[in-house]
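Quick one: the structure is below, and I'll ask about it shortly.
Every protein chain of the complex appears in place save one, which is left out.
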Amino acid sequence: MRIAAIIRKEFLQVRRDRSMMAILFVVPIVQLLILGYIISAEVKNIQTVICDLDQTPVSRQVIERIRNSGYFNVRYFEREENRLADYLDSGRTTVAVVLPRDFAKHLTNNQPVDIQVLMDGQDSNTSSIALGYIAGILESFMTDQLGAQLAASAAGPHVHLITPSIRVWFNENLRNSDYMVPGIVVFLLTLVTSLVSAMGLVREREIGTLDQLLVAPVKKHQLLIGKIIPFAVLGFIEVSVALLFAKLFYQIPIVGSLGLFFLFTAVYLFTTLGIGLAVSASARTQQQAMYLTLFLLMFFLLMSGFLFPIENMPVAMRYLSKINPMSYLILVVREIFIKGATLHHLYTQGVVLLGSGMLIFTFATLRFQSRMK
Amino acid sequence: MQPTYSVEVQDITRRFGQFVAVDHISFQVEDGEIFGFLGANGAGKTTTIRMLCGLLLPTSGQARVEGFDIYTQTHEIKQVIGYMSQKFSLYDDLTVAENLAFYGGIYGLGRAELDKAVQNAMSTIDLSPYMNKLTRDMPVGWKQRLALTCAILHKPRILFLDEPTGGVDPISRREFWNLIYDLADGGTTVFVTTHYMDEAEYCNRLSIMHNGRIIALGSPQALKNEYQKNTIEDVFIHLVKKQIE
Partner (left out) sequence: MNSRIWTILRKETIHIRRDPRSLVIVFLMPIMMILLYGYAITFDIKEIRLGILDQDRTPASHELVHDLTSSNYFIVSGYLQARDEIAEAFLKRRMLAVLVIPPGFSADMGTKAVTEVQVLVDGSNANTATVALNYIKSFFVARSLQMNAEILRSPVNLQPRVWYNPDLKSAHFIVPGLVAVIMMMICALLTSVTVARERESGTMEQILVSPVRSIEIIIGKTLPYVLLALVDAIVVVVFAQMVFGVPFRGDPLWLLGFSLIYVYACLCFGIFISARVATQQIAMMSAMLATMLPSILLSGFIFPILSMPKILQLLSYIVPARYYLVIIRGIMLKGIGPVHLWMPALFLAVFGTLLLMISIRRFKTNLEG
């Protein structure tokens, strides 16, 4: 079997090649570990300075609430309001809270009080989350104050409240990793299969062994299949290893069918291997192949909804993400794992992935064959 | 008159981990001679040359090149040697002229000196039809001539050639050896490794290496006489067989 000979050779090479093993396993697992831990929606440890101009038990109560919230790290206390700017300028803190003079007095007299918060807004995301935390803390403080007021005024019976009773489905504990980690698995699959297949072929051409294969009585399509199948198998191994790690380290749930997941993966591989093939047919040197793949992966990564939700992007970006096959698979994997979605719910995604796979793979094959002539 | 030595090697050894690539060898190369290194693949020829060129430190032993110590005076050695490695190391995406300018430049040749050196080289190797072509588009024989030219632009006192004629046709090879003779006539010492037995015959003296050791050393005629063979090829096969037994 000629194809078998090529496949065997390909596996031998991969096994012997330390850098290839690194690409295949070390890098992905490091990424899985780092990414899984840093991508959390929570903002913690916000460096804070408090300027308490009131210095009463009531103001200290607010400070205690800020400290005990678990989000803020109150590092400094400052007596002079005009010195607060330096804390932000030097980057020592990102938040400065000012409790005004007569804070307690005004509260007991039922006069409105302003609490000033200075916020380093550079990191817009962190800042708005932090502002939200402070608002929440003040809201609960206020609610307790209201409770006290109500008790004092005996107005209880005349008050009408609407409260939402909230229930979260699918991910009851709102664990962020359940959502992010499946995305990482897909990203790794994309990275590894496209990079390895792009590099593998170019390298062979650079060394000159590709000519050797071409003069052998092997048909073009046999050569192609022989080169592609090992990469596909590697892709499956990769995904399985990544999934195992995800399960062990992050205990992600897999509610839906694993079989369906692998089916989608198989369809998706036509896309990534096709990209690798197309890159290797267009690049003359390994260097070019690397840069080209890197470029494409960067696009895939950002436009996939993996890190940043697509819904909030500007319209043009949302359309861009629609032509990004990775965004479909990420969605599919999340839906299967977290919600247990079935093919019935993921029909559109399946069709799109199949279509893109066939399109890209055919294009790549044609390019490859024309380059071989 | 006492001969002066271009290369003096004393008991030099190089290990890679447990493996001994060069095993306590000693020899001298006289000024102006063509010294051949013959040996099977993996005998340790390249390793020896790399140590002499300062690319690799010996594990033990002493050696001097043009009187400079290979441990402490590598920088001085580099001024006086030329080296052409086993694969002709040229930049594929540079033209012939650019390659020449580059190799001249890293030896500190000024524009005028470089022009003169190139002119000089051209009298024997006429590269002019290729000057503005990319190196990757040249035939192998020409690449090898270009590599040699690059290696001698700075007029080295000793030239190390590591299998300079691999993959080159017989006519080109003969011409290449004529160049080597010219260089030797001009006083350059030439240290050359080869697998071709006819080339071995061209050398003034020859050393035969096997498994990191020198198993014979002398002029081609002396070796043939000593082992009573007609050709160096027979001498080589005889010696290697004896070693294996």
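First chain written, first letter: the chains are A and B, and each begins at residue 1.
FYI, contacts are C-beta pairs under 8 Å (C-beta built on N, C-alpha and C of every residue); 3 or more make two chains touch, one makes a residue touch a chain.
In this text, all values refer to a predicted model and were calculated from it rather than measured experimentally.
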| item | value |
| --- | --- |
| Given B:Ser85, B:Thr149 or B:Ser207, the one touching the chain that is not displayed | B:Ser85 |
| Positions on chain A where the hidden chain makes contact | 17-20, 22-23, 26-27, 30-31, 34-35, 37-47, 73, 88-91, 106-107, 110-128, 131-132, 134-136, 138-139, 141-143, 145-146, 149-150, 153, 155-172, 174-176, 178-179, 199, 203, 283-288, 290-292, 294-295, 298-299, 302-303, 307-309, 311-314, 316-317, 334-335, 338-339, 341, 345 |
| Chain B residues that touch the omitted chain in the full complex | 16, 50, 53-57, 75, 78-79, 81, 83, 85-87, 89-94, 98, 101-108, 110, 150 |
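Basically, only the chains that are shown with their structure count from here on.
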| item | value |
| --- | --- |
| Chain A and chain B: spacing of chain centres that average the CA atoms, whole Å | 57 |
